[in-house]
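Heads up, the thing below is written out as structure tokens.
Certain chains of the assembly are absent from this excerpt, and the rest are unmoved.
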Amino acid sequence: MSNDLHAIRDAVRTFVDERDWDQFHTPKNLACALSVEVAELLEHFQWLQAGQREELGEAKLEQVRHEMADVMVYLVRIADKLDVDLGAAVIEKMALNRAKYPADMVRGDARKYHEYKDRGINP
Amino acid sequence: MSNDLHAIRDAVRTFVDERDWDQFHTPKNLACALSVEVAELLEHFQWLQAGQREELGEAKLEQVRHEMADVMVYLVRIADKLDVDLGAAVIEKMALNRAKYPADMVRGDARKYHEYKDRGINP
Amino acid sequence: MSNDLHAIRDAVRTFVDERDWDQFHTPKNLACALSVEVAELLEHFQWLQAGQREELGEAKLEQVRHEMADVMVYLVRIADKLDVDLGAAVIEKMALNRAKYPADMVRGDARKYHEYKDRGINP
């Protein structure tokens, strides 16, 4: 239940309406707020050497969980304000990504599609 | 089905494994990638005057949908690598937010909790 | 004197060396830290309606000044670690920008270069 994007959207909607905050929620303002939350998430990782979970410690991981929740809430809220079905958008985008990065061609390589093309790897 | 966070997590996992990209997916690297995707989303809004949906136009809105999907995919992926249940984290964080911003106190006001406190509005 | 980028670079270098923090200053970590500071700057503007100076108030403006200083410090530090001459890079990039956005063609229009091209405005 809690994993359903529509249920999260509805819970966020109720939270916002109860506070009369919809007036502040232009998609642009929400995109700014999303950027800020993502940076608060990144902040926990900025000086880690390997960048792995183990380096965080339990207290930090708890904060990271909350930052991730904030990111999710703003993302779901932007989607709501733009009438975007997030789940459908993900399915569509992943199909595009599968076509753009064929598994046989990119296996184990992190360069981006256009870089492949630049280097003549793509037909 | 497509709105289920666990289903999205599994689809992303398959995509990554087919490409042997897990080796690049430290939580730190994924947090960087998430920041980059969020900025690509923000880019569409940066010069809009009111920041509303109508100013985007259909072609831009389509790009925005795809950027939002990218943000979701990286967020779900970080959660997977950190063993975080995103849906549970959202429920938990929203309960904290309800306590932090009581509807009666903050209605129609966008200042942050600590600003209320600073101004003696909180007990 | 205080407006000289080399002087700022040297002051930052001394600050870092006195604390033995150079070991943390990979360009990647610094780019993360820069992102975080820029988000702290953006945070002050996220809910502003017009986004103008007047909406900030003096106390906020003081915080904004400090965030801008942090952004500058990290930018200068990345440049130092990458042996980039920031002043020279700016001159070079602005020459490219003048060629990319000819004043006669783009006056009063915020669309990006590629969008002009897409719409056949460029030759």
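Read from first to last, the chains carry the letters A, B and C; within each, the first residue is number 1.
Criterion: contacts are C-beta pairs under 8 Å (C-beta built on N, C-alpha and C of every residue); 3 or more make two chains touch, one makes a residue touch a chain.
Predicted model, so just to flag it, every value in this text is computed and none were measured.
Complete-complex copy count for the single protein sequence, taken from this structure file and not limited to the 3 chains in place, is 4.
Basically, only the chains that are shown with their structure count from here on.
Look at where the CA atoms of subunit B average out and do the same for subunit C: the two points lie 24 Å apart.
Taking each chain's centre as the average of its CA atoms, subunit A and subunit B sit 5 Å apart. Counting only residues that touch two or more partner chains, subunit A has 24, 29, 32, 35, 38-39, 42, 45.
Within the complex formed with subunit B, the subunit C residues making contact are 28, 32, 35, 47, 110.
Residue ranges of subunit A in contact with subunit C, taken from their complex: 24, 29, 32-33, 35-36, 38-40, 42-43, 45-47. By the touch criterion stated above, subunit A contacts subunit B in their complex at residues 2-6, 8, 11-12, 15, 18-21, 23-24, 26-29, 31-32, 34-35, 38-39, 41-42, 44-45, 48, 50-53, 56, 61, 64-66, 68-73, 75, 78-79, 81-94, 96-98, 101, 103, 106-108, 110.
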